[in-house]
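What you see is the complex with one protein chain gone and the rest in place.
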């Protein structure tokens, strides 16, 4: 999960990476309380890169200009994203701009230090000169010097840049990050360095052991979050098919088959594989219940393909969860007393057609249990996909 | 350098080791603002152990008793040391008391975890049951479980104690400590654990990279500090001989010879060996000047043996420093205008007799330079010691 | 590698929910599960498997152990694996999902220094059909035979094992290297193991989007593998930059905004096709391609 620039810079400041004096601006009038002397840079705080090219960064000389510029930036969507905050920062005269990063490389399975003397907005120039150093064994500062030298630096500037890299690496390890990036690192004519923009990606799996990061992220705009695996992922706007599976590979394979067969997925949901240490049939049952709930709440989903391959929970238990869910959804939508006849109808209509394919133990008993429910039962994955497509076509025709 | 109990507990709290609610009490009337409910324990904050046995720990039930008890404790020296503060702490009913420590073992050259089910004030009982685990490779929590099991614990209590040890080790590494000790670790009847007393020894050499620890120590009573190597160390109260050498081994050997020959050292000063990375003849010259200054300020030192074996700075330069120092001290004690005749006399009298023994390059030139100064020159260490003893005897006779 | 049926196996996390479920299943399948470890549970037993507080105590009591299968919570996996290595165990299977990747980096440094094979994390482990189960594969989907099945998935692996079994194609082994971005054993390592394994005649490699393991595998197959290999890639229609549930199954740029996309299905399929490795369009096509590779009759 990414941090916003101002959040990343808080981490930089804490670890001793030099950043300019700055203030978060939540609304234009906050600029009246600005304690940083003008000229000041106002920067849109969005997750998308390249804001500078589209007007998300403005230099201002006084409060009147600043308030006006802030209004403009607050109203400027960047790739569809409106900023919730701006960062007002002192202006810095950089002589050169470098690119620096620490990233976990999955092929090498080691952290890698990256650096280029050509930082800033010209991505291609940075790439052309990019140097890297793999942190093969335990980190020690000589890895940072190795990169700074490979970047072509020498003398005091080599030492300063290596010092920044060392602190970036400390941050990377201390906070379990996926990425720490400074772009650009401004170099003044006198050779002092300054992190002018920064990006930090926290690792989702490690977040629970970093309450400080979790707290930062909780204050963030929730809608900007990458969807958690427990929430359905929306696909095509005109899709009608929902896909509910257990396990990432199975979910992807199932969706691939639907698309290959000409179906249009509206959304999919992976209720999780079976490698969670605390998995039990109870937990999987709860996840399935919640998954059915979520996938049937989306009006767009007209046909729901449930494809579960389970080792942990017998198929007849899964079938039991499905039939119980269907009964609850059709007969007792909330408290009956609250329901007006029209909502009841809408509600019943909303339940998508279910195609259920279960593999595991007790499959025959599962089929028997599902026989009376209004679901289509499939034996093989191919069969389930075919049935789903047929139903989706008939639904589309009907509507 | 040791921390006081309340400082150690601040570190414990920060790393997640459970400690009781407590408040530092700087004077008895602070107890009127106590926010911890009674009954409360008042503990003398001194560096010496065993305060409980001599009345440095008292249980109090109300403010009146507390103020009285605090007055008593503030006026109670423990091995000669008066507390500058007390710690008021909630009372805890411990069912068992354990001893736990993490210490750097110089023979094994590794950190060692120590633990005993018999903690508390009975040192011998703790020792008899002491278990240890050497942290051979990088620490991982299984080392802590290994110790807790060796201590004879099992089940949840084994897990809790291992958890405390894990945090003690984290603290030990994060803060570069020589020792982290919890004695006792109280175990309640329900099995929860609590650090009831704690000791932390910070490493002097690492202090400069831990500004937080340095800040804690700066607020401490300076007189309680272990003397820095740059300050003379006082020896016998009725000694008359000062010893100034460069290097710890040489200082010790010289002092041994003085004592063997029947001399009584008043104090000694090691101005430092030659393995400081930033040593230069300039720095050594400054240290020597300061050393001469310090050793001649002590009225008790009547004969000063200067024994320097230098590779970095030629003997004639050392001789120059000594003669220049003598000239300054005799002729220009401060500004001449400030000096009344009687202080001038006292001042001149105060300068001890110097025995100088120099080894290194340019020894002959050094002797020539010292020829006119009022110093005794010796060639060998044995000779220097013999001359010093003769002078000390004559000084004692004269006085 | 020593995954023979008499391999002596330890289960770390035997008192955790998943471990407690699979320990008896592993034992019932014939795995020589000699001990379990769960701190705080030493002295107990589970289905007559003795439980110890420490791996070293288990080894001291039951003797040397070949393989440990680890079911502990995510933040305890590194410690459990280091404990196993310190006790002299050289094969470790990590089942747990959610282990922080930098813990895995630390573990891999230690594993490389001690020549320890790490499988996983976020892996259902290894099954040698009819002989032993080192993990959570549903045994009823597998049958002994000569197809070596390697993958990055859990349930999708079971699905394909079932397709093979239903087509009359038994398996010599089923192994998942794990769904995370940073995993221990690699496709090339397993390809080499299966290439040398007498019981394996053909290899089925089940890949998915994210990373470049499949590209590395295709390259390695072209260079070094003599036995036929069939590939399948899941995730051709997966949206970019979205977590699919496997931490590793994500198409992204290694560096924010820099560099080209890494890990697309197309890149992987192209790599296999360039290496002349048949790529199945769908799971159900795999048995046919296997039969073709083995020159078996094609009726299902």
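Note that the chains take the letters A, B and C in the order they are written out, and that residue 1 is the start of every chain.
Keep this in mind: a contact is a pair of C-beta atoms (placed from the backbone, for glycine too) under 8 Å apart; a residue touches a chain by one contact, two chains touch by 3 or more.
Here the structure is a predicted model, which is why all the values come from computation and not from measurement.
Considering the whole complex, the hidden chain is in touch with A, B.
Touching the chain that is not shown, out of B:252, B:373 or B:395: B:252 (per the contact rule at the top). For the options B:76, B:94 or B:312, the residue in contact with the chain missing from this view is B:312. Set against the missing chain, the residues A:121, A:159 or A:395 yield one that touches it, A:159.
Checked against the full complex, the one of B:75, B:190 or B:278 touching the unshown chain is B:278. Even with one chain removed from view, chain B keeps its contact list with that chain: residues 49-50, 101, 103-107, 109-111, 114, 123, 126-127, 130, 137-138, 173, 176, 178-179, 181, 199, 201, 203-206, 208-209, 226-227, 229, 233, 235, 245-253, 255-260, 265, 270, 272-280, 283, 308-312, 359-361, 380-382. Where chain A meets the omitted chain, the residues involved are 137-138, 140-142, 145-146, 149, 154-156, 158-159, 162.
Everything that follows uses one rule, which is that only the chains that are shown with their structure count from here on.
A straight line joining the Cα centres of chain B and chain C is 57 Å long. In whole angstrom, the spacing between the mean C-alpha positions of chain A and chain B is 53. Contacts with at least two other chains are made by no residue of chain C.
Residue numbers of chain B whose C-beta contacts span two or more other chains: none are found.
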